[in-house]
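The complex is shown incomplete by one protein chain, all other protein chains being positioned as in the whole.
The block that comes next holds subunit A.
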């Protein structure tokens, strides 16, 4: 009943990361199969698509910042190459980001952020509230101060996913709309078994299953540091033909963060909550209320927009918020997961690093600190 087809590489997960890895590997001449019951249904389509290494920089995550900056630099050529390969848009948009502070306490946090940027040589320009409102007239009069970050961009992650799916198919990747189990023989990964029983036999299995990575059937205990789901609730509003904002606004409102990402085609994305409630994907009334309340404090005009979507995504949270890239403790199993808040941003660099590992057998130096084996025993489960 079960058949078997051999390939150079089998990818589990057809989100942005899995598809980009598969596409790059196939361009490099490998025969690639990919399994996903519903490609792009997870965090890839929920995300806001911010490419924001600077405004996402956090104390203690300086190594991750380096990787984020590297991926941001890859984005223009990555998006361009993808669009040329598929004749599809990605919505890559370089209009920049404005971080704004709502009250006096928020302004103090923003000033600390600006000092942190200076210390790390990251480019950001402090603005007064008045200067910020000259750039973005729809900002509330109460906005106290802002930081203009020209190099934090955005991409439309839904367009990007559609383009990557098309690119993978065009490059010869075989897509199987099926869940899959990792086949382990003699202590190493030997392929993926699909629901039909068919086995994609290979010596290189790439695990790119986002927040479900640790739940993958067949995954031996201890093979991978624990990835947990971190729920984000996110809203989409319609601006129509009169865009409310010219660039992404990331606001701190009385100590809480909210972002508003305007798309060129008229969508306004507002997010996001951070809830650790397992695999529960409910949208809660409190989540929607808090997002709209805080967004309204910063941009009062949003009340006139149509609310067209409220949904959740589950971020794949690793123990240190940084991705797991490369060889796992199980020989033959390669991780490309655990990207937490930065999956969209880290798509190009992940694709390059993992494709290099698949094709040449070596992972580039910049990805070495993100080895899945960097944690001590207790983080593995």
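Some points to look at:
As a convention for this text, a contact is a pair of C-beta atoms (placed from the backbone, for glycine too) under 8 Å apart; a residue touches a chain by one contact, two chains touch by 3 or more; residues count from 1.
Definition applied: contacts and distances are computed from a predicted model.
Here one chain is missing from view; checked against "Thiazole synthase", "Acyl carrier protein", "Monosaccharide ABC transporter substrate-binding protein (CUT2 family)" or "histidine kinase", UniProt names that protein "Thiazole synthase". When the missing chain is restored to the complex, the residue among A:228, A:247 or A:339 that touches it is A:228.
The residue from A:60, A:141 or A:217 that touches the chain not shown here is A:60. Shown as candidates are A:321, A:356 or A:373; the residue that touches the absent chain is A:321. In the full complex, subunit A touches the omitted chain through residues 58-61, 214, 226-229, 254-255, 275-280, 317, 319-321, 375, 378-379, 381.
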